[in-house]
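Missing here: one protein chain of the complex. Every other protein chain is in place.
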Amino acid sequence: MSASASIAPPGRSAFQRFLSGYGQEIVVFLSIIFLFVVVGAINPRFLSDTNINSIFAGNAYIAVAAIGMSMIIMAGHIDVSVGALIGVIATIAGTLAVNGYPVWIAWLVPIIFSMAVNAGVGALVAYTRIPSIVVTLGMLSILKGGLISATAGAWITNMPAEFMIAQMRPFGIPSAVYFMVALTILASFFIKYTDFGRSIYAVGGNMEAARAAGINPERVVVGVFALHGFFAGVAGILFATQLQVIQSTVPPNLELTVITASVIGGVSILGGTGTVIGSTLAAILFACIGSALIFLNVSAYWLRAVLGLMILATVLADMARRRRAK
Amino acid sequence: MGTAKQTGPSSGGRDRPDATASALPVELRSVSKSFAGIKVVSNVSFDIRPGEVHALMGENGAGKSTLIKIMAGLHQADEGEILVNGKAVKFASPKDAHAAGIATVHQELLLFPELTVAENIFLGQTPKTGAGLIDWATMRRKARDLLNSLDSHDLDIDQKVASLSVGNRQRIEIARALAQDARVLIMDEPTAALAEADVQRLMAIVRNLCARGVAIIYVSHRMPEIFALANRVTVLRDGQHVGTRPVTEVDEAKLVSMMVGRSIDRLYPAKQGTDGDVILELKDVSHNRVVRNVSLALRRGEILGLAGLVGSGRTETALTIFGITPATSGEILIDGKVTPIASPEAARDLGIAYVPEDRGQQGLIKAQTIEENIALANLKRLMRGFFVDARRVTDEAAKAIARFGIRARGPKQVVRQLSGGNQQKVVLGKWLATNPRILIMDEPTRGIDVGAKAEIHLLMRKLAGEGMAILMISSELPEVLGMSDRVLVMSGGTVTAEFTKAEATAEAVGAEMTRTRTPEIAA
Amino acid sequence: MKKLTLAALLGLGLVSGQALAAGWTGGDDQQTNPLACDGTPAAAAAMPYDGGAPTNPPDRKGKKITVVDVPKLIGIGYFNATSKGIADAAAELGNVDAKTDGPTKANIDEQITFLDNYITSGVDGILFAANDPVAIAPVLKKALEKGINVVGYDANSTPDARQWFVNQAQFNGIAKALVDSMAAEIGEEGGFAIVTSTFTTPNQARWIAEMSAYAEKCHPKMKWLETVEAQEDNNLSFNQATTLINKYGDELKGIFGMTSVATPASAEAVTQANKCGNIAVVGLATPNAMKPYVEKGCVKSVVLWNPVDLGYAAMQVLRSVADGTLQPGATSVKAGKLGELQVINGSEILLGAPYVFNKDNIGQFDF
Partner (left out) sequence: MMSARLLRHETILAVLTVIALFVLAMLSDKFFTGENLLNQGRLMSEVGLVALAMTFVIVTGGIDLSVGSILGLTAILLGVFWKYLGLPLPAAIVLAMACGTFAGWVNGWIITRFNVPPLIATLATLALYRGLAEGISEARSVRGYPEWFFFFGQGEVLGVPFQLWILGIATVIAAVILGLTPFGRATYAIGANEVAARFSGIRVNATKLWIYSAAGFLSALAAVIFVSRVTTTRSDMGTGLELDVITGVVLGGTSIFGGRGTIIGTVLGLILIQALKNGLALSGVKGDGTIVVIGLVLIGAILVGALFDRNRGG
């Protein structure tokens, strides 16, 4: 039934392959360019290097978390506890730093903790077959309640300057941007060039087929959750070190933002498709929109409505594109 | 079977199949397997020789699938042993089976829709660069070579599998098996979902593989393929090994009797009664570009066969009649009156029933019970006041179970647990409970064993005899010829020829089907 | 198609933005009462007691009482401090068993549920900081009906739903302190923006409304640029403040932080943008969070009452109410180490003037 579309000559050009592989990513990328052009034309300060820096740096931790979330969703799962986890990681990191541990311990231990927690979640999901949304919904409660019980919400301040990795600015660019870019490239590379990376798509696309192909889907699911833990961990460290103060609470609605970034970036909620570049672009797009709305004097009262409409427009555009592709 | 006994001390599992003539690629010795206390495979022993096509036959539920899964490493045998090249092996996972050179082309093609053709072929054993990373260039090149060796030059290795036809997907599965250096290839009903042209192509590929020394375990219900391809045939019945014979020593009747334990003399029942008035008529009906100006007339008491290749518009025409994809132009007449059909609900209320080709996806809700499935198309009729009458739902299902001889524990058994033939009877039961006047049957016996197939054919005949108008779509030419009172051939979305029962010979219909063959069937 | 939609949306946004740019965004619509520019105290008309009264409370005089404190939310520095004050007072009094419990986000529904549960569990006294003055009223009235003593602090309810309210500082007083500080730092014609939590948070909305009225009256040439929402979220506050700095460039001379989260985050944004000294940050904040910025000289002064004292006072007032020593019509109340506190507006107890933290004194505080 897809006759006309698929009589392509064997082996298409690299450019064609690129286009067919990155449909939604291109939509998001063009949206960013569009915003830069339009808003920049209205208010040139939008294009000042400081503003571009803050657009890229401001949501870097969301982009990093969305990398892991994208992998989770590609594998056919979801994690609604990522916001709470990032809050916990930030608190652990800050506590370690304030209590005089070397900064590398303060950076590393929370990441390892995050990977361990998520590997546990992954194991529960993979081996007991409880839907991931249920397990992570439970984790959300546990992490949130546990964090408040442990800290009573005491703010963490007076962290050593060398701990504040997100505030460092090598060559004038916030280091969070380096992390975002490097991890996105690394993750894309990892997904494209390793067996494990490819098996994420396989497990998300067809779990039983993956098993028959000699992949151990349970192990992949645990691995993907652990990897997601790594990205959440790095996101947590960036989050913790962005400011002089750590709130030691759960950042509100962070999980929704992260999931939205993944989905808008082109990861199908049904699993099996998507790229991490898309989610990073989407996180940048959100920062762009947030900034643009302020620059355009959109009444703050209507900000969220406009954001919602934009998400809807992106989704519908994607649907239309997919329908045309069929 | 005696030949297998003299496997000498093995010279190791890694030998090429032609290196030691004495080493059999696979030998099963007294393999048994039970599920929940029921013996599904009992004491089965046979062997596979290099370069042979070994047919594995038996009715559904005879234990073929389980046996295949044991050989593929998906299940582990309870008793007995598997020898590969004379050496006893234990497969803990499919990976072990792959390592031993056994690959499987499953009935439900196990591909990954969002990965490319090349990746699907090499998944699990991708070529690596020195740094341990996936070597895409090599992988693409090797994939190209493999597909070329299967004469599949038309496949785009960078295309995502999601957009490919069944035949193409199967070629990818075979290429995957070859990429694993398989010496034994298990093919589970490879032609069940294929159109005739693809079947021919597949048979050519199978012969090609044999010539390379690959042994093939070939599971199929289709007799012509068995006789055309197989060297030997092993028959299972109720999990027992009935026998292994060279194919030259058996004929169709013999095989059937081995499979069902009795002889079935007539494969296709004769027509009863005469045709009545035209009940359904299509005049220049089109739907987008897949159904083009189709005109046909269906009479009461008639079985009208719709032949054609996959993609020729047969199923699409049925979907348009049934209101899934309503006609975009043209007229549908029922009892001579123009009747637009906008939804399946409308079609059902007009007395049209559609037994779809994809039983698992379209026909049944496998996770639900027999009675729930049967009630689904009959909810309005099974109501008392505002509510569904649970007792009548059960009664209705019990009636269908009795009427069609569905082998099940009762109306509350979950459909997933039934065999293919019994599942098909549930679909039939669901639709016949709506008291239809027009029955559209799309691939009515696909994947159904010989015994159940005969039962369904008998039933179709009986229904037609009672005045039902039946439109049958089938890719099995013998079935089309055997069952139809008239045959229409479709191609490129439209009807290209009509044959009466007398005119409809395999040669004539087959020629018509492939005459206007368009390049699109490959994609 | 996609781009058209986007453009249309942006256009829509622009229009609606301009249309609404007339007044200060973020204030509420209640009546404002700006103070005189020179600080002459407004002639406070003596009001009769307008608080509620518990129905048949048992005699609690001198007896041990259980008290629960349900703040707007738990887990933020500010309410940690009030909670500490309450605990301090309870320990000092010796005959009070006090604990703090509440929702993890400022949610009216959850706060009501917490209060309801504690009413059922049979506490003697309730201290609260309302997420919504009206929404919380029914459940507080229910507490009064059960004979429970109810005292509010920080964020008021409708007066008849509680007995007394400990007012940390009057809205117009805070507004004057903030706007005057800002004017002093950026001059009478400077442009400034506001970072608040959400437009629905009553105290913040009230302050913004009062600030607007006071600025119009006393500093008419100061230029309000924009108000942005930033939840109670550090990072969002930081991002919003940074965007404001980027957007307005030199036009922006000052930022008001309306919450104890927004103020340090705004200071951080100014610091990271290297605008210390060019952009003033004035706002409400707790000293611990502000110490780095004040010590570096990036922020000159921080306005806040002492939340520990606020909690302490609330607990003291509740004890006095339970003991019967604070009766309707009183003009002052003894509050332990804080001494005599004044009753205003009928049933409110004024903590005192807002405290201004600066480089010299901020080191002395730890909350």
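So that you can tell them apart, the chains are marked A, B and C in the order they are listed, and the count of residues begins at 1 in each.
In this text, contacts are C-beta pairs under 8 Å (C-beta built on N, C-alpha and C of every residue); 3 or more make two chains touch, one makes a residue touch a chain.
In this text the structure is predicted, and so the values were computed from the model without any measurement.
Visitor: Wait, the hidden chain, what does it touch out of the ones we have here?
Guide: Even though it is not drawn, that chain still touches A, B, C.
Visitor: Decide which residue listed in C:A36, C:A91 or C:V134 touches the omitted chain of the complex.
Guide: Result: among the candidates, C:V134 touches the missing chain.
Visitor: Of B:A204, B:A367, B:L458 or B:A511, which residue touches the hidden chain?
Guide: Looking across B:A204, B:A367, B:L458 or B:A511, the contact with the absent chain belongs to B:A367.
Visitor: Thinking of the whole complex, not just what is shown, which of C:P34, C:G77 or C:G102 touches the missing chain?
Guide: Here the residue in touch with the unshown chain is C:G102.
Visitor: For subunit B, enumerate the residues touching the unshown chain of the complex.
Guide: 35-36, 322, 324, 343-345, 347-349, 354, 356, 361-369, 372, 375-377, 379-380, 383, 386-388, 390, 412, 430
Visitor: Could you pull out which residues of subunit A are in touch with the chain that's been left out?
Guide: With respect to the unshown chain, the touching residues of subunit A are 80, 124, 128-131, 133-135, 137-142, 144-146, 148-149, 256, 259-260, 263, 268-270, 299, 301-309, 311-312, 315-316, 319-320, 323.
Visitor: In the complete complex, the non-displayed chain touches which residues of subunit C?
Guide: 16, 20, 26, 28-29, 74-75, 99, 101-105, 107-109, 112-114, 116-118, 120-122, 132, 134-138, 198-200, 205
Rule of thumb we're sticking to: only the chains that are shown with their structure count from here on.
Visitor: Report which of A-B and A-C is connected by more C-beta pairs in contact.
Guide: If we tally the contacting C-beta pairs, A-C comes out ahead.
Visitor: From the C-alpha centre of subunit A to that of subunit B, how far is it in Å?
Guide: 43
Visitor: So which stretches of subunit B touch two or more other chains?
Guide: Not one residue of subunit B touches more than one other chain, so the list is empty.
Visitor: Help me check something: in the complex, which residues belonging to subunit A touch subunit C?
Guide: Of all residues in subunit A, those touching subunit C are 27, 30-31, 34, 38-39, 43, 45-46, 48, 50-51, 54, 58-59, 61, 144-145, 147-148, 151-155, 157-158, 167, 239, 242-252, 287, 290-303, 306, 309-310, 313-314, 317, 320.
Visitor: Hey, which residues of subunit C end up touching subunit A in the complex?
Guide: 1-3, 5-7, 9-10, 12-14, 16-21, 25-26, 74-77, 79-80, 104-105, 199, 226-229, 231-235, 238-240, 242-249, 261, 264-265, 268, 272-273, 288-289, 291-293
Visitor: Could you please specify the touching residues of subunit A with respect to subunit B in the complex?
Guide: Going by the criterion above, the answer is residues 1-12, 17, 20, 192-195, 198-199, 201-202, 205-206, 208-216, 272-273.
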